[in-house]
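Everything below concerns the one structure shown next.
A protein chain is absent from this complex, but the other protein chains hold their places.
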Amino acid sequence: MRRVLIGGGLWIFALSVVVPLLWVLMTAFKTGPEIFTSPWGLPQSPQWQNFVRAWQEAGIARYFMNSLIVTLSTLAILLPIGAMAAYIFARYPFRGANWLFGAFLGGMMFPLFLTIVPLFLLLARLGLLDTLHGLTLVYVAYSLPFTVFVLTGFFQTLPQELLEAALIDGCGPARAFWKVMLPLAKPGIIVVGVFNAIGLWNEYPLALVIMSSDERRTLPLGIANLLMVEQYQSDWGALFAGLVIVMLPVLFVYWLFRDRIHETMVAGALKG
Amino acid sequence: MSGRSRGIFIAGFLLPATVLYALFVMAPVLQAFAFSMYRWRGISESRTFIGLENFSQIFADPIVWLALRHNLLLFVGTSIVILALALALAHAVGHDSGTARFLRAVYLFPQVISLVVVAVLWMFILNPSFGILNGALKAVGLEAWAIAWLGDKRTALAAVGVAHVWHALGFYIMLFSAALRTIPHEVMEAATLDGAAGLVRLRHVTLPLLWAVLRIALVYMAIGTMNIFALVFLMTQGGPDRATEVMLTYLYEQAFKHSDFGYATALAIVNFLVVMALSGAILALLRHNPQEGRA
Partner (left out) sequence: MKYIQHALPAIAVALAAVVVVSCGRQSTTATKELEVACFKGGYGIDFFEQAAREYEQQHPSVKIKVWGNPRVWEQLRPRFIAGNPPDLTYPGWGMDHWALVYEGQVIPLDEYLDSPPFGKTEGKWRDTFEPALLELCQYQGKTYMLPYFFSMLGWWYNKDLFEKNGWKPPRTWSELLDLCEKIKAKGIAPITYQGIYPAYAVSGFLIPWVISAGGIEAFDNAQNLVPGAWKSPAFLKAAQMMVELRRRGYFQEGANGMDHTGAQMEFISGRAAMIPCGTWLHSEMRNVLPPNFRMGFMLPPVLDDGKGDPTAVGIGIEPWMVPTKGKNRELAIDFYKYMTSLEKAKQFVEQKGTLMSIRGSDQANFPEHLKEPVEVFRRAKTVWSVEYRQWYPKLGKAVEDATAALLSGNITPEQFVERLEAAAEAARQDKNLPKHTYKRGQAR
């Protein structure tokens, strides 16, 4: 009996996730008035123009490229330096290590939009405002806490024997890291990478303030823009279509890597 | 390896991350701390030093206490629901069947789409005229229940809570199911053989073994609910009549609507301290597994 309840509960929750998403998908194909008059029914005729309008209004092609460049460059810098730092915290304790680790974690708890103004001033002074590389560096910095946290956990689980073997063989500690330990942690790195990628892809507040010119804005800015513009023009069809456009790639990438992501999220959290 | 070359190795490996972090995260945070002692409109660089006046104002501000209450209500309410649901469902998706893997993946969808999308989605679901919820209620004849969930003082906070649970639940299901898998199979079998089952087994076997994970989960939930912002901001703006006001929405209002950046920063610091205190309390209170010592 309890089995049935729990089984039922599982499917209810699954439905509560899938049904709204499907509803958004269906609604994206309706006309504005149709959305209000028959919210439950199937669209009379599929309004592909909604997607075209959403695409144009949100400048999706252009912003897509920007988001892609920023996300990939961020990962290219973040993963190596994050792994390096995590390795130290995991394997090489030193005086003050806990404080430094705590400092990394503490940063996750301070609300973002209050650091935005000092950050903005700093970037202005460094000439990094409204540049893709400026945004990249900021993203790296703000993604470090989570990355270091999770990878530290990963490195802690790696067997000590392999490291010792490498060191005895004459490897310096750095070489041991790059040649032996890092490859072992590859699954964790991949998943931290994917997880970060999803977060970076959806990042909004920092991009909003740092990127002002149209040519350099990222996808979430375009989508948020779409959402807000439609509020003034009541183009609900395009709004829903925009939601679909922004959700699908993320869901797709997530689906590809779902098992890996699952493992990492869990590993990192358990080790904490 | 000599002490000195060990030191250089450590420093070298830590340097890039630490430098970037210190420059772009820590420095702005510290500057923001400094701002809390000024009166600053946040529209030019000029500001006036007022010491701890912002903090004494916070203490006397009834809306701060109201907001804190809402945050804590959200914490208690959503934690109970999430813990109960996640534990119950975690068992079932822990194994490696195709269905389990499919369900696990689906459950994490809400975590993966951006919060803006989650908020907009739930606003549509809860929309009094054309939303799914009221549509379903009307379809089964429960018309009287089809109210304006986000516009009614009595239900607004709970409605936001539901959206938050929907967003967060998947993660905790994953967490607990993985943790459950670390419990050696033999222990579970032994317990069942001994006659313990269901809730009894939960209390005397599962919970104690999951204790560490539960503690961490609660701390995450505390941080998440004390810092909740995007959902509330987009769905209700803290209304109606401040029925859903939380610390961060109040903070945002102070900074950007009332141009009182000093006060807003002070609020951020107070919130930060509350989060620290709450996390610390959870970790301390739950340090000792009540089942320890019994075999």
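Of note:
Per-chain residue numbering starts at 1, and chain names A and B are given in the order in which the chains are listed.
In this text, contacts are C-beta pairs under 8 Å (C-beta built on N, C-alpha and C of every residue); 3 or more make two chains touch, one makes a residue touch a chain.
What you are looking at is a predicted structure, and each value in this text was computed from that prediction instead of being measured.
Across the entire complex, contacts from the unshown chain go to A, B. Of the candidate positions B:49, B:65, B:102 or B:256, contact with the unshown chain belongs to B:256. The residue touching the chain not shown here, chosen from B:149, B:172 or B:233, is B:149. Across the interface with the omitted chain, chain A contributes residues 32-33, 36-37, 77, 80-81, 84, 116-117, 120-121, 124, 126-128, 131, 133-134, 136-137, 172-175, 177-178, 208-209, 212-214, 224-225, 228-229, 231-236. Where chain B meets the missing chain, the touching residues are 8-9, 12-13, 15-16, 19-20, 39, 41-46, 127-129, 147-153, 236-237, 239-242, 253, 256-259.
As a convention for this text, only the chains that are shown with their structure count from here on.
Separating the centre of chain A from that of chain B, both taken as means of CA atoms, is a distance of 17 Å.
Chain A contributes residues 2, 6-7, 9-10, 13-14, 16-21, 23-24, 27, 35-36, 39-40, 81-82, 84-85, 87-88, 92, 94, 100, 103-104, 107, 109-111, 113-119, 122, 137-138, 140-142, 144-145, 148, 167, 172-174, 177, 198, 202, 204, 220, 223-224, 227, 243, 246-247, 250-251, 254-255, 258-259, 261-263, 265-267, 269-270, 272 to its touches with chain B in the complex. Those residues of chain B whose C-beta lies close enough to touch chain A in the complex are 1, 6-7, 9-10, 12-14, 16-18, 20-21, 23-29, 31-32, 35, 42, 85, 88-89, 91-93, 101, 103-110, 112-117, 120-121, 124-125, 129-132, 135, 139, 166, 169-171, 174-175, 178-179, 182, 198, 213, 216-217, 220, 223, 227, 229, 248, 251-252, 255, 261, 264-265, 268, 271-272, 275-276.
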